[in-house]
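All protein chains of the complex are present and in place, except for one that has been dropped.
Now for subunit A:
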Amino acid sequence: MIRVSGLEKKFGRQTVLNGIELDIAEGGIYAILGPNGSGKTTLIKCILGLTHPNEGEIFIHDKAVRGKWKYRNAINYLPQIANFPENLRVKELFSMIKDIRQSPGRDERLIEIFNLEPYLNKKLSTLSGGTVQKVNLVLTFMFDSPIVILDEPTSGLDPLAMLKLKELIRQERAAGKTLIITTHIMQFVEEVSDRIVYLLEGKIYYSGSVQGLLEKTQQQDLEHAIAHITKQELYA
């Protein structure tokens, strides 16, 4: 479904991605993990074409995506930092994106799930961080696309919204979609993900099942396993 080959990205002198090789098969939930600055967001932005890699190629459905734009029809993306035009009202934002994607969208059900009705006529600049994240989630799940990319989906959410998000993620997986999620909350990863990809200093340190990582690091749970890798790297 998504194939990343020899991906390299430098920002000035700093190498952020250093030869990423990754195969993501169709269906299932992939968690991309790694310490701050390990290149998770950059990898995602390269897949979306927001950032241009220096080397390597990305293929989606066996087609190279460099310089293309139509393939983004197959992707729903939740950005880590939700930046919206401040003058717009929530309702207008939803209808604008539907208009641009020329797709009906299923926003009504999502608005209900996240209790956003009272905010529909409010301007985006007046909303709290958690509410903005909910708006962001509605925009992401509004369209029926085979690939869903979530960059830190849990940030700012209250426990109830978090439960609903997990429910939503499970529904998408059941519908046969491919989900790529980055997060720092290990409990969330253990609960929802099928496979994990661990990035360290721009390289893939581990790719496989959660169980496999526990065996590799000889730790009890994912949190300790991740901490173990990070520590090892620090004192290496």
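Just so it is clear, a contact is a pair of C-beta atoms (placed from the backbone, for glycine too) under 8 Å apart; a residue touches a chain by one contact, two chains touch by 3 or more; residues count from 1.
One rule holds in what follows: contacts and distances are computed from a predicted model.
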Looking at what's absent rather than what's present, what does UniProt name the missing chain, "Acyl-CoA dehydrogenase family protein", "Phenylacetate-CoA oxygenase", "Cu-processing system permease protein" or "Membrane protein"? "Cu-processing system permease protein"
Return the single residue from A:Q14, A:N36, A:N83 or A:Q211 that touches the missing chain. A:N83
Positions on subunit A where the hidden chain makes contact: 11, 45, 48-52, 69-73, 75, 77, 79, 83-88, 96-97, 99-101
